[in-house]
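Below: the structure, in structure tokens.
Shown here is a partial selection of chains from the complex, left in place.
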Amino acid sequence: MSWNSLSDFLAMGGRGFFVWGSYGAAFILIVAELWLLRVRRRQSLQRLYQLQQIEKD
Amino acid sequence: MNIFLAVLRRDLLLAWRGRSDLLVALAFFLIVASLFPFGVGADPVQLRAIGPGVVWVAALLASLLALPRLFAQDHDSGVLEQLLLSPEPAVIWVSAKILAHWIATGLPLVLIAPLLGLMYRLEPGATQVLIASLALGTPILSLIGAIGAALTLGLRGAGSLLALLVLPLFVPVLVFGAGAVDAWAGGMSIAPHLSLLGGGSLAALALAPFACAAALRLACE
Amino acid sequence: MNIFRFSSPQTFYPLAGKLIPVFGTLAVLCTIIGLYLGFFVAPTDAVQGEVYRIIYLHVAAAWMSMFIYLVMAFWSAIGLGLGTRLSFYMTQALAPTGALFCFIALWSGALWGRPTWGAYWVWDARLTSQLLLLFLYFGFIALTRSIEDPRRADKAGAIIALVGAVNVPIIHFSVKWWSTLHQGASVSMTKSSMESSMLWGMLIMAFAAWFYSLAVTLARARCIILERERHTDWAAAEIAAKGAKA
Amino acid sequence: MLEAHHLACQRGDRLLFHRLALAVKPGELLRIAGANGMGKTSLLRLLAGLSSPAAGSVSWHGDYIQHQRESFHAAMLYLGHAPALNDLLTPAENLRFACAVAATPASPATCSEALTRIGLQRQLPLPCKVLSQGQRRRVGLARLFLETQRPLWILDEPFTALDAAAVSDLAATLDAHCASGGAVIFTSHQDVALRTPERLLDVEAFAK
């Protein structure tokens, strides 16, 4: 284990910005993708359901 | 005034919905600018030297490219006739169309310029001057370009004719625009360049819509 | 009418539904193990220091972005050859995830480049071809999105995916050749023999990315299937059941 | 209200008509007749002030239209044979824009209503690009419902591409406009039953 403390870990040998910048962006993007996927599923179910109701009449 | 807003809204909506002019100009700008390294090689020193020139040429081409479509679609579909039949003076909606065109094609260039600065590794100061010169210069391109677009509307070979007509008028803008960055890099004052661009913008703003409106009436005869 | 054509999405839909949680769990597990190995077991790099730890993200994302494009081309060829709709759905479901990984690779590479090469961006072969790959992804997505008729979108997307796939190796080699022709040694990577914990960390992260892509793609494919098959009886039943709650 | 004297129209080498005179009074329905290519469309464009005649003049309430462009255009509605639609906008967006341009602003609700009345309720959310030929024409014609207060309508082949129901609907609209003191100048190759007695002007009579 090469880390002595949390702040040491976060500093990444003075390159924290670059390391956490990459991982952070990746994390945000992946969360965003998952969230958009959820939204898409919900919205398309809603839309399709409405269309189905309309077509029934 | 109502018609000004209506035309502005619709043209922006169309630019957004078709993403046509908006993205064409922007995409073209980015493409031209980012193709250069492939063509001339990736040597950073050389890239930095030609950077501002490339960005300005790209901006000019992007404006030129978007111009033929400024009135063409409305002309073909009959919308232009309806606009000419409006009781409001034609300068009003002509100005709105030009403004919308600038917002959709000129403004994105200004906003994306910092990215190109990074790509060509310009210094931050040079990038700022570049942005300022684009912000002051691109309105002239749209305004003068609109006259050309109106004059060549519906003609054979409108595209090349338009290019021929407006190019001589665009070159000074290019020279001052790219010159501003060079002046900054050479440690000289950039005020003359920028104030010429600004003055040109104002003059074009005052005159171009009238010329453009007259040309459009002719085109619809 | 081909039975195979119709039955496929129908059987695939519930199967995908069952597989998603499995792959999702595997992705989370692999990420945890991989990052643990990478951040807590693997030593500091002798040359680069700590910043090299971007590698666990960067390489996995870069590999995945290239792999996904190949898979898309594969499904496109199947779709155009056999006319199976499911392959088109898969192609379209894969694209956003591929673009995402492509972007992550570019982003992490750029952030890695600054401390190691002194610039966020250089016109190097690998970087450039990765950028062009991102454009290929964007092109595919933009094309399929802007075509309203779904049948046309399917086939047009398949055509461009295949044309792009033919070009990926060409792009790679041309750009490689180009930059080695022009450019001195301004870019060179420190190739030290890799510690096994680093290697394992990297590989396990690659698997994490793979499982993640599988899970997300299947979920997206399920949405597409429902939208496109809504006139079939089974999909209508599914929509009636789930839609009321949504 | 609208009068033309001694009009001539030249296209390229060809003199389409000359010495053409006409006058329209409130409540009148004037149909311009003539075979294909005899200059009906060209005449309507002259009357609307979209092009200027080779000779002669058009006057509105006694004054030349080019001297009072704004008030003339505020009182006149011209629909050419192209329906003046943008393909990317929905029918309501197109209609609303057309009204704003003509300086008779209409709310989105009014526009949707006019479109519903002309039979496009199901097409409201679609871009005009996917509409059928007849539906596209209808979008253009929906303006007639919103501009009833304009005294003069100039319509170029308004009945083209419309189905029978739409044709009789439009005919009723024209009749109503004339009944309320408006005037209509139009062209049509189809014979349409109108209640208002229609006055005929044959451009061929003025051909050289």
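As written, the chain order gives the labels A, B, C and D, with residue 1 at the start of each chain.
Throughout what follows, contacts are C-beta pairs under 8 Å (C-beta built on N, C-alpha and C of every residue); 3 or more make two chains touch, one makes a residue touch a chain.
Just so you know, these numbers come straight off a predicted model, no measurement behind them.
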Subject >> Chain copy counts across the complete structure file, not just the copies drawn >> reply: A x1, B x2, C x1, D x2
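Methods note: only the chains that are shown with their structure count from here on.
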Subject >> Centre-most chain, if every chain is reduced to its averaged C-alpha atoms >> reply: B
Subject >> Pair exhibiting more inter-chain C-beta contacts, A-C or B-C >> reply: A-C
Original post:
Between chain A and chain C, what is the gap in Å from one C-alpha centre to the other?
Top reply: 15
**OP:** Quick one: report the Å distance separating chain B from chain C, using the average Cα coordinate of each chain.
**Re:** 37
Subject >> chain A and chain D: spacing of chain centres that average the CA atoms, whole Å >> reply: 56
Original post:
In chain D, what residues contact two or more other chains?
Top reply: none
**OP:** List, in ascending order, every residue of chain A touching at least 2 other chains.
**Re:** none
Original post:
Given which chains touch which, is the overall layout a line, a ring, a star, complete, or other?
Top reply: line
Original post:
Which two-chain combinations touch?
Top reply: A-C, B-C, B-D
Original post:
Which of the residues in chain B come into contact with chain C in the complex?
Top reply: 37-38, 41-44, 47, 118-119, 121
Subject >> chain C to chain B touching residues, read off their complex >> reply: 119-124, 128, 178-179, 182-183, 186
Original post:
Of all residues in chain C, which touch chain A in the complex?
Top reply: 39-41, 43-44, 49-51, 53-54, 57-58, 61, 96-97, 100, 103-104, 107-108, 111-112, 114-115, 212, 216, 219-220, 222-223, 226-227, 230, 236, 239-240, 242-244, 246
